[in-house]
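Every protein chain of the complex appears in place save one, which is left out.
Presenting subunit A:
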Amino acid sequence: MVLISTLSRYAKYISTCIDEIKQELKQDNIAVKANAVCKLTYLQMLGYDVSWAAFNIVEVMSSSKFTYKYDTGVALTGLSCFVTPDLARDLANDIMTLMSHTKPYIRKKAVLIMYKVFLKYPESLRPAFPRLKEKLEDPDPVLISLSSGMPNHSASIQKLRILIEDSDQNCEPSVNACMKYLGLLAMSKILKTHPKSVQSHKDLILQCLDDKDESIRLRALDLLYGMVSKKNLMEIVKKLMLHVDKAEGTTYRDELLTKIIDICSQSNYQYITNFEWYISILVELTRLEGTRHGHLIASQMLDVSIRVKAIRGFAVAQMATLLDNAHLLTGNTQRNGICEVLYAAAWICGEFSEHLEDPMQTLEAMLRPKVATLPGHIQAVYVQNAAKLFATVLRSQEGAQDSQTAQETTQLLIERLPLFVQSANLEVQERASCILQLVKYVQKLQQKQVEVAEEVTALFAGELNPVAPKAQKKVPVPEGLDLDAWINEPPSESESEDEKPRAVFTEEEPRHARPRHAEVDEKELARVYQETPGVEHIPVVQIDLSVPLKVPGMPMSDQYLKLEEERRQKERAEKKKKEKKKKREKRGRGKKADSGPESEEDITPAHMSGLGTCTQVSIPSQNQSRRCSTAPQHPRFVPWHTLGPHLGPL
């Protein structure tokens, strides 16, 4: 009661004040008006709308309260706030004159305002430059200056380390925190130009990750990017996942999420040795509520599933579980929310349906009525991939000579699809109607006891693969086709000369013989496949994976960490035994011996992706052959086989 009355009294008071101000503004006396405008400014700061007084405000501004000498200063100040390109162009000359004004105060302001003018009207820089140069004395000393011209960074890095580590007992804790922050900031600047020199301070950065100050944690996160290696990726990501669990605020959490994915996917997944682990990390990340990066997780899942064939079986199983438990995710239907993951899940299950254990179950999960609450684009994918799954299911059921269940499946689709045909989203509608018609036709054929599975499967035949950016170049130009020839009559010379406008700043493009090469981005990925046609040089690797995929009571990704450590220990032990024999053989073949002191290189990845990691990691072939013969063949994983000649990494 008291609160309401206070608020209403407050509002009443404000409205009385505004009335008073309106009265004051009607006066002739400029001092009164100025006072009123002052009050209005205060009110505006508090959030009240004062746009009705715009004219009065301008009126007061126009009064010559200050002497003319001071006017220039005020004018320049005002100008700096609302300079536009047109104003800048017109006034540039005047301001340049002011730079040579007698009063240093005006000179100073003029120089500063030139910067703003340049931002809005870049052409003014050329004529003003010499005068500006002489006005500018030493630039402000940068308090922590680390120019990349410095040859030896270790000294400055040492100082930075001290800055970050030591907390002066006499100083306030916030000052120490500030120093820490600045030290980390400076380090990240060095990281851009000299990544190696920062790497030795990994332990310090990891420590900073646990700091209670969020800003420091964010800085440390930024630095992590350059500090991961194959060995520590898993434990760093594990640490980050712990933070993700603890983080309350969504911004920090989202930042963590993006960072985890960035670190893992950088350099073409260079640092991932076990893609199953990565998929399980992605699935764990889907447990996050309220994230804005659902699409990021989704695109990662898609990317990995498409490019790492060996992982498809595992990925499909995980995705099927996600689809089954979709009710957990359908609650959050905001754009780019976590429901985007379902997009990826549906597509993966549809495209690689041969790996599904229970396609019927997944098909049923995809067509539940609750799916209609998802965003349109996700529904569309569901519908399309339900059709793909239908093909798989039919094939297995007809193969088992079970026409009864085959017909039941068809009936299921006919019952469930109409809901999507009525969708408000056009894409969903279209796809659902097409597929419904198809299924009805299938039903007719089934009633006539015709075998349809093969034909339905043929609809979805062919693998969708990523295409390399330079793939277009590899397409052979057909005989007799000259891409540089004109398609129509070239315009006559004399005409074109008359009509050419004199463009002042734009370069004249050559009209004849335009070069045909498109500028393709030089991505690191394509580098590997650039000049090598054919795929013989890519070795075949057998997967050694005897780990069960679900360990109850333990976050899935942890067990990979353990397994990885065991595997490395085994590897090291084996290597030591065969060292003597190998040395002789290796020298004889002239191969790269032991690829340097870095134990990084010796770490064999658990899966080979189709990404050319083979050229970056040297795999001692002797180890491989040994592995092939002793390890049991896991029935689920097919040996990774070569991609087609035109296809390469994304």
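One rule holds for everything that comes next: a contact is a pair of C-beta atoms (placed from the backbone, for glycine too) under 8 Å apart; a residue touches a chain by one contact, two chains touch by 3 or more; residues count from 1.
The rule we apply is simple: contacts and distances are computed from a predicted model.
Student: Which name from "Golgin subfamily A member 7", "AP complex mu/sigma subunit domain-containing protein", "Response regulatory domain-containing protein" or "Histidine-containing phosphotransfer protein" does UniProt give the chain that's left off?
Tutor: From the listed options "Golgin subfamily A member 7", "AP complex mu/sigma subunit domain-containing protein", "Response regulatory domain-containing protein" or "Histidine-containing phosphotransfer protein", the omitted chain resolves to "AP complex mu/sigma subunit domain-containing protein".
Student: Please identify which residue in A:213, A:430 or A:558 touches the non-displayed chain.
Tutor: Among A:213, A:430 or A:558, only A:213 touches the chain that is not shown.
Student: One chain is left out of this view; which of A:158, A:200, A:251 or A:361 touches it in the full complex?
Tutor: Only one of A:158, A:200, A:251 or A:361 touches the chain omitted from view, namely A:251.
Student: Of the residues listed, A:121, A:181, A:277 or A:560, which one is in contact with the missing chain?
Tutor: Considering the complete complex, A:181 is the one touching the chain left out.
Student: For subunit A, which residues touch the unseen chain?
Tutor: Residue positions of subunit A that touch the missing chain: 20, 23-24, 26-29, 31-32, 35, 38, 41-42, 44-47, 49, 65-67, 70, 76-77, 79-81, 83, 105, 108-109, 112-113, 115-116, 140, 142-144, 172-174, 177-178, 180-182, 185, 212-216, 218, 251-252, 255.
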